[in-house]
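A protein chain is absent from this complex, but the other protein chains hold their places.
Chains: A and B, in written order; residue numbering restarts at 1 for each.
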Amino acid sequence: MIAVHRFLRSPEGLAGAGLLLIFAILALSAPFFFPRDPLSIAGPALIGPFQDWSLPLGTDRLGRDVLAGILHGARTSLTVGIAAAAAAIAFGAIVGTLAGFAGGLMDEALMRITEAFQTVPGFLLALAFVSVVGPSLAAVVIAIALAAWTGPARVARAEVLSIRERDYVASARVAGMHPLAIAFREVLPNALPPVLALSSVIVAQAILIEAALSFLGLGDPNRVTWGGMIAEGRAVLRSAPYLSIFPGIALVLTVLGVYLAGEATVEASAVRKGIA
Amino acid sequence: MTRTLLLIRRRLVTSIPVMIIVIIGTFLLLEAAPGDAVDAYVVSTGGDAGLIEALRQRWGLDQSPMTRLATYVWALLHLDLGYSVTFSRPILDVILERLPNTLLLMGSATALSFGLGSLLGVAAGAHPGSFRDRFLSIGSLALYAVPGFWLGLVLTVIFSVQLRWFPSSGIETIASGKSGIARALDIANHLVLPVAALGFIYLALYLRMMRAGMAEVWRLDFVLAAKVRGISRRRIVLRHVARNALLPLITMLGLQSASMLGGSVVIETVFSVPGLGRLAQEAVAGRDTPLLLGIILVSAVLVIVINLIVDILYGVLDPRVGSGEAAT
Partner (left out) sequence: MRKLAIRGLGVTYRRDAEEITALTGVDLDLEDGERLAIIGESGSGKSTLARAICGLLPAGTQIVGSIDWPSLRRAPVNGRDVGYVFQDPSASLDPVMTIGKQIAEVARTHRGATWQQSFALAEELAGRVRLPDPASILKAFPHQLSGGQKQRIAIAAAIAGKPGLLIADEATSALDTIVQAEIMALVKQLVAEDGMSLLFISHDIALASQIADRIAVFRDGRLIEVGPAESLLTAPRTPYTRLLLDAHLGLDTTKPWHSGGGAASARAGPP
């Protein structure tokens, strides 16, 4: 409770939580305010922002509603960001736990694989994966997870290495528990907190990678994405820069919200530990 | 000197298995890609079923996966990355032609972000908790949230479209006939916006790391010891606190090289810089999977080399490196 209190008292935490809340509400309410397909034509092409109040942010080259796009884009960004981060953290935590707990050859092999994934630029890997598999929401999520799981794996391994020497692990061994059961029931849950501390950074990175992929035309073609909207606006960057700028602002504010909230969470929990 | 050799040896020993895993990974992706090299070749040049069969046999594509992997590795050992259909040229040639532009872009962006980022980090970390510190720290977090490609577009709108200060695309003026210093200045002029777009995000990263590192060093006893010896605050900040906090940044330099290569894909695309990243985008657009995987392999080698250089640099800057492991 103290941690929550501290979180809400820090201006960063409040701003971050506020931003995230706004975008979450926008994402959830998109189907109610704009029930029509955001990819469909809503009016004349290239209406500027703040000119027609039924289309407050204007329309793009094909006459699609920019505000509807931004609201529906929030759905895609947040869904992909959270799903990819969850997948990356889950996969990384499992690999890290196996490596740290098994030790020896298994550890060596898994760590070399982790290192190989860190050596290949994550974005290039995601790009290659999506281009081989074909663009879809699932492919994008997996591609981002492929690029982002190494951090959680390393942190989980380091944590497991210290936990596996503790008494309750030894007693579980003596009690004859299966090593895999010990690893995943006793060790992994205790190794999780520092891994979860990475989640805000990973969610933010995932949102940014998704945006970059869809900017390059590798997003799910049936969904509105902010990256796709920015790319779409590029063609008329000189005459209608707002088409690229508005979705970009939404992107920056979302990522900033994630970072701020994440930072405030880490600080609040660190302070709590400091008191105890 | 022996310390440096030890570092190089250690890095190489771990790099070989890593490279093998990367090669197997790219091979698997190549196998998973729809169609094979022959399909792609025939699409671009035309040919009948007989030719296709003959080509499959000649390139060993009718063999078992293990044999194909062996052929693939054997070719890589001979620096043969295959043939690019989109460019109708050997992949390695295309990549080597584009590599210098990317290295120039990355090098400049690294210099900008590391130099300016660590300086601002020192400015923030010199007085922890001050207004300047809070301002820089929030500002850098905001900057860190900005996607590079969007920043590139915004910079284009402001500095290229509105102010007309810098060109918005390319690496140099085409067919300008410039040479020597005039050409270098022309290239520099073209690189200002892409370097800013690529570098600013990392600038925020280095600023934050420097600031956090300094906050940690401030708490160490030797800083108190320097204070009680009467060393000036300026000297303590620069020569002791910042100097110690710089070390983790050097490591980060190596770790971020892979991320920066990835970032250059979008930045080069935005600014039409004919580099490795733009090439990757072109490979995706042209469904040229072998070319894309060739770029990945070369990038991995590049990242390993950069990390090796960073290791050596770190060894120079931190006298403690290697002292405990002389026996190994």
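Following the convention adopted for this analysis, contacts are C-beta pairs under 8 Å (C-beta built on N, C-alpha and C of every residue); 3 or more make two chains touch, one makes a residue touch a chain.
The structure displayed is predicted, hence computed values, not measured ones.
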Partners of the unshown chain among those that are drawn: B
Contact partner of the left-out chain, one of B:Ala75, B:Ile158, B:Ile231 or B:Ile309: B:Ile231
Touch with the omitted chain, as defined above, among B:Ala54, B:Ala188, B:Leu220 or B:Val305: B:Leu220
Candidate in contact with the missing chain, chosen from B:Asp39, B:Asp80 or B:Asp318: B:Asp318
Touch criterion as defined above, residue of B:Asn244, B:Ser259, B:Gln281 or B:Ser299 at the omitted chain: B:Asn244
Those residues of subunit B which, in the complete complex, touch the missing chain: 220-222, 224-232, 235, 239-240, 243-244, 247, 317-320, 323
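In this section, only the chains that are shown with their structure count from here on.
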Subunit A-subunit B separation of Cα centroids, rounded to whole Å: 22
Contact footprint of subunit B on subunit A as seen in their complex: 12, 112-113, 115-116, 118-125, 127-129, 131-133, 147, 204, 208, 211-212, 215-218, 227, 230, 234, 237-238, 241, 244-245, 248, 251-253, 255-256, 259-260, 263
Interface residues, subunit B side, partner subunit A - complex: 14, 17-19, 21-22, 25, 29, 32-34, 138, 141-142, 144-150, 153-154, 156-157, 161, 255, 258-259, 261-263, 265-266, 269-270, 280-281, 284-285, 287, 289, 292-293, 295-296, 299-300, 303-304
